[in-house]
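Of the protein chains in this complex, all but one are displayed in their positions.
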Amino acid sequence: MKELLKVKGLKTYFYTYEGVVKALEGINFDIYKGESIGLVGETGCGKSVTALSIMRLIQWPPGKIIEGEITLDGKDLLKISEEEMRNIRGAEISMIFQEPMSSLNPVFTIGSQITEAITLHQEVNKKEAEKRSLDMLNLVRMPDAEKVLKQYPHELSGGMQQRAMIAMALSCKPSLLIADEPTTALDVTVQAQILDLIQELNEEIDSSMLLITHDLGVVAQVCDRVAVMYAGYIVEIGTVKQIFKNPYHPYTKGLMYAIPKIHVETKRLEVIRGVVPNLITPPSGCRFHPRCDHAMDVCKKKAPPTVKVEEGHYVACFLHGGVK
Amino acid sequence: MGFFDEWKKRNESRIKETKFTLNLFRHSFLSMLGLVLILLMILTALFAPFIATEHPNYVTLINPQGKRVTEQRWEIHFDEKLEPPSSEHLFGTNDYGYDIFSMIVYGSRLSIKIALMVVVTALIIGVVLGALAGYFGGWMDELVMRVTDIFFSIPGLILAMAFTAALGRSIEHVMYAMIIVWWPVYTRIIRAQVLKTREETYVEAARSLGTTDLKIIFKHILPNSFAPLFVQVTMDMGAVVLTAAGLSFIGLGASPGTAEWGLMISSGRAYIFQAWWYVFFPGMAIVLFVLGFNLLGDGLRDVLDPKLRR
Partner (left out) sequence: MKLRDYIIRRLVLLIPILIGVTLLTFTISHVIPADVARHFAGGAKANPETIARIREEMHLDEPLYKQYGYYLNDLFHGDLGECYTERRPVTEAIKQYLPATAELTIIAMILAIFIGIITGVVSAVKRNSWIDHVTRLIAITGVSMPIFWLALMLQLAFAYKYPILPLDSRLGIGVVAPNHITGLYVFDSLVTGNFTALKSSIYHLILPSITLSFASLAIILRITRSSMLEIVRSDYIRTARAKGLRERTVIYKHALRNALIPTITVAGINFAYLLGGAVLTETIFNWPGMGRFAVAAVNNLDFPSVMGFTLLAAIVMVTANLIVDLLYSVLDPRVRLGD
């Protein structure tokens, strides 16, 4: 499989009043053409920062991409001009956000917001763009699409708003779609519909997807591969099958055990002890060591290197390799 | 463990938050500047006799009954009339040959007095009415709110002008008029806050425990209305002085000759092209006074507003 996007050594920091938040500490991963990759982890581990860094939408101040490479089809997104980046945003890479209600501009109609994206990146006149907006709304199976074009965001339900966001994001047929917790804010019944829709449309327009979520169930349902993030690092990456069947990293294992299972009888749900570390003064060495049952001396001193444990399955933990 | 240590431990998070707030405030240059200006004004007012080079001994010349008030130094110093600023007269002299610097120094007393009187009285009225309206609701709320509506539908300066005209011109009447104009502001703030806090769980809890209404208002509701009210009061200290100066300028405030900043500008107006200092310095005094409170209020708002603080 060919890589579409390569992220190498990406570091993003936030300079706040309390100190420097080291949100991303040099992360590496690839996204292949046509695949769906899930990015999982607890709140505040750097999932959304990763997405915004790829879009180059980290706002200065306080945030800044310190170093790293993000290459899309061989082009380093961190080296191109702002104008070139603008042509990529919304056209090559587009994004869906967590809160559809607040992510749509309240004072413009749904139609005008989708049309704006289309006229921006495609050489079409206004009339054609409006027609395409309607097509997009029909594509996302928006009920009463014609009417919705003229409606404002607050007049739609959460599910319909997210459909509109998806229509907007896919309107220019991007090669990569980043979905940042697209169903978290929605009703449970609507979540499944929206997930199905994203998956289906993504296959239809043949784009890759980076799905950010804290819900492993969603990952199992939608993704081909998973990357597990912890406190600014990717600690484990592999196919869904590999990770779910054979998790290596203690943190990944902890996440797995935190899912209630129907067929296995357990006395109580396992939880990972401790809390997400403060990223201003993160723990030394492996950032997970204060919460890890298997922590060794070396874990406190050095950050573990990423090692290959099987084909396509990598893990960053001293238990499974690296210098002890 | 001493009592203090125990208290400190129990209120750890609150102390941390307060320290953070104070720290934010200290790091805001403009807020500190505001505080310094206000302190300077207060010190000037307190030590006026030591700062001023002469006593502007010509306060009220004619009292409201039309009688002359005794012991006025009302002679004109012809030889020192409208002198430009010099080492002897820092801000120059006015058309009676009096030292403008000294008049400004003494004027600070009047300004602080006006600001405090008006704001505090209006605040008391506003808090009482606002708390009653908000807490008890019903017809009382309706009545109080409709009355504030009426007051809010006339521009403050104009209403105060009409009131002062009816009461008769004097600095006291300017104060009364401004109190009448100002209380609805506080009534509305307090009412809104009371409505907000009334529904909070801890107030519900207190009520279900049988705490009296009055106690709930004073112990739970009012302390929580402190932040927005504090900002408003700070800003209003300046606004009151501005309005009072405006009324004095029109001729409704202090009687001619009083060391009052607005009035000084008004009397200096006739000499504006001959003696700029006559108008300039009293105006600067007003600007610095009002600026001090506005800067402080602005800083407080930023610090107390949870949305803006970080």
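The letters A and B name the chains in turn, as written, and every chain counts its residues from 1.
The criterion applied here is as follows: a residue touches a chain if its C-beta (ideal position, glycine included) is under 8 Å from a C-beta of that chain, and two chains touch if they have at least 3 such contacts.
Since the structure is predicted, the reported quantities are computational estimates derived from the model, not experimental observations.
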item: Shown chains touched by the chain that is not drawn here; value: A, B
item: Contacting the left-out chain in the complete assembly, out of A:Ser102, A:Asn138 or A:Thr281; value: A:Ser102
item: Residue of B:Ala122, B:Val144, B:Met178 or B:Ala245 touching the missing chain in the full complex; value: B:Ala245
item: Option touching the unshown chain, where B:Leu82, B:Val147 or B:Ala227 are the choices; value: B:Val147
item: Residues of subunit A (touch criterion as defined above) contacting the omitted chain; value: 52, 55, 57, 59, 86-91, 94-95, 97, 99, 102-108, 116-117, 120-121, 152, 154, 165, 168
item: Residues from subunit B at the interface with the omitted partner, ascending; value: 30, 66, 146-147, 149-151, 153-159, 161-168, 238, 242, 245-246, 249-252, 262, 265-266, 269, 272-273, 276, 279-280, 282-283, 286-287, 290-291, 294-295, 298, 307-308
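Assume only the chains that are shown with their structure count from here on.
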item: Inter-centroid spacing, subunit B versus subunit A (mean Cα positions, whole Å); value: 54
